[in-house]
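A single protein chain has been omitted; all remaining protein chains appear in their positions.
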Amino acid sequence: MASQTVPHHHADETLQHHFANPEQQKDASTIGMWVFLLTEIMFFGGLFLAYFAYRQAYPVAFASASNKTNLWIGATNTTVLICSSLTMALAVHAASMGKKKLLMLFLTATLILGGVFLSVKGYEYHDKWVHHEVPGYHFDCEGCQDAGHTPLFFSLYFGMTGLHAMHMLIGFVILIVLLVQAKKGKYNEKWYTPVEMFGLYWHFVDIIWIFLFPLLYLIDRSGRGLS
Amino acid sequence: MSEHAEHHIVPKRVYFLVFFALIVLTWVTTLVSTIDLGSLNIYVALSIAIFKASLVALFFMHVKYGTRLTKMIVMCGLYWLLLLLFIAMADLWTRGWMGVPGR
Amino acid sequence: MITAPPQVAEPKNYLNAETGLKSWLLTKDHKRIAILYLIVVSLFFALGGIFAGLIRMELATPAGDLFDSNTYNKVFTMHGIIMVFFFLIPSIPAVLGNFFLPMMIGAKDLAFPRINLLSWYIYLLGGAFTLYVLLAGGVDTGWTFYTPFSSSYSNGYVVAAGLGIFINGFSSILTGLNFIVTTHRMRAPGMTWFRLPLFVWSMYATSAIMVLGTPVIAVTLFLLVLERGLHIGFFDPAYGGDPVLFQHLFWFYSHPAVYIMILPSMGVVSEVISTFSSKKPFGYTFIAFSSLAIAVFGFLVWGHHLFVSGQSIYAGLVFSVLSYIVAIPSAIKVFNWTATMYKGQVRMETPMLYAIGFIGLFTIGGLTGVVLASLGMDVHLTDTYFVIAHFHYVMVGGALLGYLSGLHFWWPKMTGRMYSDVWSKVSAVLVFAGFNLTFGPQFLLGYMGMPRRYHVYPPEFQVLNVLSSAGASILGIGLILPAMYLTWSLKYGAKASANPWGATGLEWQTSSPPIAENFEVTPVVTHEAYDYSTVQEVVHIG
Partner (left out) sequence: MILESKSFQLFPEQASNFASQVDGLYGYMVVISAFFSVLVAFLIIFFAVKYRKKPGVNIPPHTDDHSIGAVLLEIAWSVIPLGLSLVMFAWGASIMFEESRPPKDALNVYVTGKQWMWKVQHLEGAREIDELHVPVNRNIRLTLTSEDVIHDFFVPAFRTKMDVLPGRYTTEWFRPTKIGQYHLFCAEYCGTKHSGMTGTIYVMSVEDYNKWLAQGNGEGSMAEDGESLFRQLGCGNCHRPEGHGRAPDLHGVYGMNVDLSDGTHVRADESYIRESVLYPQAQIVAGYDRIMPTFKGLISDDGMLKLIEYIKSMGNPNGVVSERPLTREPSDIQKTGPMALPESEYKAPAGGPRPSAATGKQQ
């Protein structure tokens, strides 16, 4: 996203011609990344609104459908994602110290943890499919109350977690690129902007999940609105 | 060009502390959700989520050490998100007030 | 393509710095990207204009004699989609903003040149989807895509049209992002915030709206596409969805989008009025802050499109009062522009004619908007031709005239050529007259109750519709003229001087056309904007 890295001047390979100095360039990337994350907040905002609107309209259906999610898998996966956030933060730290080996180690760890998260998510999706909890032709929310409105919950579940997973996948691809670049020794303690910017993105994706987890798994767990 | 981000390197210890807090809070919120607190459940869960998200933003994403502009962008994001959610929900909350369908 | 053949004595500029198609298609120069945008935006404008012409032809008679109703619905839908998403929203930001924002702040380029080019390609991709829709058979939902019609009942290519706008949205987001970062971090030494030209302020406010609003329409259309394909129930009452929620999400972007269209024009007009009055804009700070106020308050009023939609009346009450408050910054601007001319040295050059036309038409557009913001009034007027007339006064009378004003103002700088003075003034007058004849009668039609998007209508509405169609043909001629004399000027126009209008911005302190990196030496700003005492005798031709 913000990796503007065309080598131009001989003096400083990483400084682009239209910037006056490296500080200006780095500031520009940071602001750009934050503004991009701003758009991401609003992008997910639309889905959050839909969630709150329909939860308000159909509390019984939402409560009963959200009990179909697996609490323990959700919590474990949240833990995995938080771990990957830590390794990413440590990767940025390593890059800022100019420690190439450590940077690669932490990037790889982030990659693996992200992979674990997605695999678990995939398992959950599969589970939903097997139990006919994917809205559509086979849908059958067994034992749900106000079953007529439960497809809305599951549509939102798949919409929100799906969009989140898509962001993870994109992050995955960028991570691999970063790893290759790191191996080539592109980053040093003076210039590691792409790693830092990607860190922001990855933590943002983590924050989205921090909200998805309670909304989809937790808040109706104890049976509000159920009788 | 007055406000450059200081080249601030956060000590590793901070990362681990934040990480520890995040993990603990995740399991606290998970366990609390199984207890019936009535309408309080949602407030507890969302408060913990907001706290966790703030930790991630402040420390992992360096907002705490960032420029005023970065902080302003984050505040803008929150403000506009709440705008979207609350104003649109205000319609749904008040639809029944008149007691006349469709008003 | 407007690459002038390099002549022996021609000094280096951004047009001849590199040659060949590839040098254009892979350029990272903001000025060249602006030209690329100009070409495609103009093509889309022509296409949208053809649809507008077809609509007016059909409506010249009460019966549906030119098309069947299905075709008519597709025609006005394509007119709306193309004009809103592919002309009005990118026009000033992506063409004039791209070209002049960096120059006005004394930068060599935008902060992210490659992202700038990427945004053009994304725009092309979105446009390609829209053209595909057009060729495949069109879409008949109206540009508003209201559910459940669009999700479950329409026979058109809703998914492709939705994806086209979805993709195009990212182009808009990236442009806005680029402008925000550039304004924050690329200003020349000494260019403080309150030395920025007003056009930069308005582009900054516009960019904020683009960045904050566009993602919401993106996700809304994304959900609409899912709904249409999978019937997941988000917006279709048959599955428990709420169609009014769709309208909330849609207008959360699409109302602020109106300000994406009009704010840049306001910026242009601020520049033009000041330049051709040789006077600092009256109330610089008020104009600058009113742009930001519009960007912020513009997000609080979307519900005034929903007064009769089944939205809670209490929500309607809040949206109505906020709509009145957002009208105030616009009023402030109009009064300040007028006051700028007071005791100025007013020159009636073509850009000034367009700018004055803008003020008049925008005033009417704004005031009728105030009429519509009143709850009881809106119940009668919404979804009638009154609304059509109102927003065309804002969109055409406002946004388009501002764009034309800016294009005429900066054309000598962009191309290094002067256009025909006589023809351009004829065109300005024709556009103004034709426009009023086209849309003025529609206010009366609307108050009498003629609903919008009607293919056939009761005969008592015919006289006014004929007037409107007649006006449209004059407007059409007025708009074809610039295409001709501007193209003509590329080859035959007199060479423009560096500062043909006696303007003060940094963009006028470099050659016309500018060199590849804009300035020989990065300028250092030492005084406020609009200091006309530094301007030498005005020389058009250089």
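We call the chains A, B and C, going by the order they appear; numbering starts again at 1 in every chain.
By definition in this document, a residue touches a chain if its C-beta (ideal position, glycine included) is under 8 Å from a C-beta of that chain, and two chains touch if they have at least 3 such contacts.
Everything numeric here is computed off the predicted structure, so don't read it as measured data.
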| item | value |
| --- | --- |
| Contact list for the unshown chain, restricted to visible chains | A, B, C |
| Option touching the unshown chain, where C:26, C:39, C:136 or C:325 are the choices | C:325 |
| Selected residue (touches chain absent from view) among C:134, C:359 or C:479 | C:359 |
| Chain not shown: contacting residue from C:121, C:342 or C:492 | C:342 |
| For chain A, residues in touch with the removed chain | 58-61, 140, 142, 145-149, 224-225, 227 |
| Touch residues of chain C, complete complex, unshown partner | 64, 69-70, 73, 140, 142, 144, 146, 148-149, 152-154, 237-238, 240, 243-244, 277-280, 282-284, 286, 307-310, 313, 316-317, 320-321, 324-325, 327-328, 331-332, 334-336, 338-339, 341-348, 356, 359-360, 363-364, 367-368, 370-371, 373-380, 382-384, 444, 447-449, 451-460, 462-463, 532-533, 537 |
| Chain B, residues in touch with the chain not shown (by the definition above) | 96, 98-103 |
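Note that in this section only the chains that are shown with their structure count from here on.
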| item | value |
| --- | --- |
| Category of the chain touch graph - line, ring, star, complete, other | complete |
| Result of counting contacting C-beta pairs for A-B and A-C, higher pair | A-B |
| Rounded Å distance, chain A centre to chain C centre (Cα mean) | 35 |
| Length of the line joining the C-alpha centres of chain A and chain B, rounded to whole Å | 15 |
| Junction residues of chain B - those touching two or more other chains | 1, 69, 76, 80, 84, 88, 92-93 |
| Sites on chain A at which at least two other chains make contact | 24, 27, 31, 35, 38, 41-42, 45-46, 49, 53, 57 |
| Sites on chain A touched by chain B in the complex | 23-24, 26-27, 30-31, 34-35, 37-38, 41-42, 45-46, 48-49, 52-53, 56-57, 71-72, 74-75, 78-79, 82-83, 85-86, 88-90, 93, 96-97, 199-200, 203-204, 206-207, 210-211, 213-214, 217-224 |
| Complex interface listing, chain B residues touching chain A | 1, 4-5, 9-10, 12, 15-16, 19, 22-23, 26-27, 29-30, 33-39, 41-42, 45-46, 48-49, 52-53, 56-57, 59-61, 66-67, 69-70, 73-74, 76-78, 80-81, 84-85, 88-89, 92-93 |
| Chain B residues touching chain C - in the complex, by the definition given at the top | 1, 69, 76, 80, 83-84, 87-88, 90-95, 97-98, 102-103 |
